[in-house]
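Complex shown without one protein chain; remaining protein chains in place.
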Amino acid sequence: MEQEKKAWEEKPKPLIKETTDAIVRITKTTICGTDLHIMKGDLPEVADGRIIGHEGVGIVEEVGSSVSGFNKGDHVIISCVTSCGKCEYCKKGMYSHCTDGGWILGYMIDGTQAEYVRIPHADNSLYHIPAGADEEALVMLSDILPTGFECGVLNGQVKPGDVIAIIGAGPVGMAALLTAQFFTPAEIIAIDTDDNRLAVAKTFGATHTINSSDGKAVEKVMEFTNNRGVDVAIEAVGLAVTFEMCEAIIGAGGHIANIGVHGKSVTLHLETLWSKNITITTRLVDTVTTPMLFKTVQSKKIEPRKLITHHFNLDQIIEAYDTFGNAAHEKALKVILENNTETRKRQ
Amino acid sequence: MEQEKKAWEEKPKPLIKETTDAIVRITKTTICGTDLHIMKGDLPEVADGRIIGHEGVGIVEEVGSSVSGFNKGDHVIISCVTSCGKCEYCKKGMYSHCTDGGWILGYMIDGTQAEYVRIPHADNSLYHIPAGADEEALVMLSDILPTGFECGVLNGQVKPGDVIAIIGAGPVGMAALLTAQFFTPAEIIAIDTDDNRLAVAKTFGATHTINSSDGKAVEKVMEFTNNRGVDVAIEAVGLAVTFEMCEAIIGAGGHIANIGVHGKSVTLHLETLWSKNITITTRLVDTVTTPMLFKTVQSKKIEPRKLITHHFNLDQIIEAYDTFGNAAHEKALKVILENNTETRKRQ
Amino acid sequence: MEQEKKAWEEKPKPLIKETTDAIVRITKTTICGTDLHIMKGDLPEVADGRIIGHEGVGIVEEVGSSVSGFNKGDHVIISCVTSCGKCEYCKKGMYSHCTDGGWILGYMIDGTQAEYVRIPHADNSLYHIPAGADEEALVMLSDILPTGFECGVLNGQVKPGDVIAIIGAGPVGMAALLTAQFFTPAEIIAIDTDDNRLAVAKTFGATHTINSSDGKAVEKVMEFTNNRGVDVAIEAVGLAVTFEMCEAIIGAGGHIANIGVHGKSVTLHLETLWSKNITITTRLVDTVTTPMLFKTVQSKKIEPRKLITHHFNLDQIIEAYDTFGNAAHEKALKVILENNTETRKRQ
Partner (left out) sequence: MEQEKKAWEEKPKPLIKETTDAIVRITKTTICGTDLHIMKGDLPEVADGRIIGHEGVGIVEEVGSSVSGFNKGDHVIISCVTSCGKCEYCKKGMYSHCTDGGWILGYMIDGTQAEYVRIPHADNSLYHIPAGADEEALVMLSDILPTGFECGVLNGQVKPGDVIAIIGAGPVGMAALLTAQFFTPAEIIAIDTDDNRLAVAKTFGATHTINSSDGKAVEKVMEFTNNRGVDVAIEAVGLAVTFEMCEAIIGAGGHIANIGVHGKSVTLHLETLWSKNITITTRLVDTVTTPMLFKTVQSKKIEPRKLITHHFNLDQIIEAYDTFGNAAHEKALKVILENNTETRKRQ
């Protein structure tokens, strides 16, 4: 049974392996939908006993000999993507495909749902938190905000005056919703099957919401846009049905920006789309916009704290997973796990 | 039987209908793969008796009262796309979606495979040919060169040093091949099932060719690129199998640019592509680059004449269709139909 | 004496000259800083007796035979730039350099500070106003909002998280200030010599203001940015001293976007700037973003009404000029001139 795979265990404190590593004491971390997939066994490549989690803020405990940008005691944001800063992909800003990194944290190497974590290529994978910042809010910069922004908003090329649709009002859809407003679209249509999430989407800036449970979402979007379709459709679910909804509502010249993690192929209706001058993009978050997003947070242009709905202590992690795993019912977006203990814990 | 739909008939000379129209006496025209589709009945929306053809050069015979850029006697290139220059789409350079134009010539209105043709919105849909130009070569600017360039090369974002693959070495693939070289890719892999076309592709600038008949094209491309895949994959066929070949050979961060006219949906492998940071584009040619392409032809940076393999008189059009319809066997790319007669003819 | 050049006179109602013209009955117009320059004689190419004014909204009175997009009775925004939609520049979206248009209204041909105005190339130079819109606010779309947005914000490439400076808090600087917020810069520094205007700038979204009267503005900006300089400097005055201030405060990799109308050359400090990776842009507004801006106004993302400080009847135009000519003292930004009369008036 998958559920039994989940455990909060004693583990030895991680050690510096490479001169470019840092050890960070986690102060706050969170759970991602991807963690649920790992728990369910959807990613069988994850080794047994792996500490998962790829988000968090903390305090640098120790740095390798060639780390130049961070020192013991520095408060840091941990990026979900590890970047060597040297390879061909890193040089192009495609950190997600770093040949000695990418998304490895809490996946191929031990992650952040623990008291300590080893961060490879620390100089390029950590970000400084200045004194006085709202550290809890900055946990949202580890993954969810850059994911919504890079894969959804930037790839979708949201422009002032656009009509955009966001399919999926879970945490990542909400991150796209918040960051899409950086570019002042005229209308933001949030589509989901959960009325509570749609209500929250409205408070986050959606101008219209559609509950797609009745199978009439496409019809409603086309009516709303006078049959022109939307300028940008952001897929934030990861299912064929939601991707194909994007295909059905996209207007001529529009952009479909996929964020969702897809386990299966989808049908691409080239028989209608071939002549519609559309662009479809996929992306594993590069976290290349973390510095930009940090500036928008510090200048209060966005309030990432809005995404946080629940708080737990790190040793209540099983309970936190239960809450997050039952997100719709619990009205959960992101849950914060706080490390308040002096004692080391293992997951 | 479809074949019998084809006829070369007497038709009345077209008349000015709108003040923005021009009547052009065709001097040279050609046949497009799309014309074959119409002949076969694949586009049932084409009215019976329609004169087809959307390419050609000619001499202005008469202009409507509000045409300001052209006069009787001017030599002109006819764009396959009609553009009003006023609507929202035209203002964005998306002439293909002009609300009073787009691709209508030889489709929704009578076209160029005739002695005379009525061109709506003449000021925005014709281009001047200066004295001394190679008019026959300029027939390639009506459709095929902008199609290969806009849908394939520009949408594919070909860059210096790139490794690109062009799937399909028919006329439009060849146009992409010729115009891709404007941006100096390092390697151009041409893929087709016809050895003769691949041999021609080599003379047109392909650095490598692959005959995909043996089902090993993907394997060969991956071997050639050390398993990285290509930077740009241009689909110039219009079949699911060739589009899916593009999906299989595209490298992380790459661009798939669809040119092909697809009659059926394809399978999009998001289960592997979701994290590959790729971009897929579709486009009906806008002919927005015709002025740019004209400059490259005039300065001899490209020789469109290379695409012309056969010549016929306009009244040999049935024979020309037979040749073009049997292109692989006839080693045909583009066939030129010349209007040498004084007598009016109808198709 | 220049002042005496100004007069409000009876003039014959303009007539359709070309089939592409429209005659518009002005309902609301305004005065631009450029009009003051014309009045002062700074633009000697302006013919004697010319009706000036290039902004306004109105109702279509009559259209030429080839105007297809507008009919008598339509409510319209008049663009300050006339665009034929056909020439090489219009096709590139550079309407300002239209070979049969550009900025001609109230300059080379009679303008909008009158009861009626003839608009050449009406289809491309007018924009529809839907029923129920705030027409007065839309006067700001004729010139000032696209000018601030295109020349300042778009050319300056304002990005989320940027630190930007706007030099000059007159109407056009304010338009840049309002539209810069479409892209969510972190900090907007407004610089002017007038404390009242700076106070207004704060209410319009400036996060910092600097009164440059003491000659210490550069020093203050550099201190504020920890000697890095700003990401974008927008010049909205038109003097050497303000342009050179932009050169002094621009950070490495930054953009200087000139909006100001300059009568004299400036000193470009290439001895320091050659290695700073900066970009300097100039632009005469193209009004190519009018449709985009219209959408942002309709969706209430921006309130152009904020720019309107005074109201006059059209026959109080002399008084209106006095107020606008004395803008700092009168705390004037834009003044609205309303045409309430049935009687024709001449300027």
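Should a chain be cited, it is by its letter among A, B and C, assigned in written order, with residues numbered from 1 in that chain.
In this section, contacts are C-beta pairs under 8 Å (C-beta built on N, C-alpha and C of every residue); 3 or more make two chains touch, one makes a residue touch a chain.
Fair warning: this is a prediction, and the values are worked out from it, not measured in the lab.
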**Asked** For the unseen chain, which displayed partners does it touch in the full complex?
**Response** A, B, C
**Request:** Name, in rising order, the residues on chain B that touch the hidden chain in the full complex.
**Result:** 159-162, 181-184, 186-187, 207, 291-296, 298-299, 301
**Complete:** Omitted-chain footprint on chain C covers residues 89, 92, 94, 96-97, 238, 243, 252-253, 258, 260-271, 273-284, 286
**Fill in**
Against the hidden chain, chain A presents residues 19-20, 65-66, 68-69, 84-86, 88, 90-91, 93, 100, 123-124, 288, 291
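To be clear about the criterion, only the chains that are shown with their structure count from here on.
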**Request:** For chain B and chain C, let me know how many angstrom lie between their CA-based centres, rounded off.
**Result:** 42
**Fill in**
Here the gap between chain A and chain C, centre to centre from mean Cα coordinates and rounded to Å, is 41
**Request:** Mark out which residues of chain C touch at least two other chains, giving numbers and ranges.
**Result:** 291
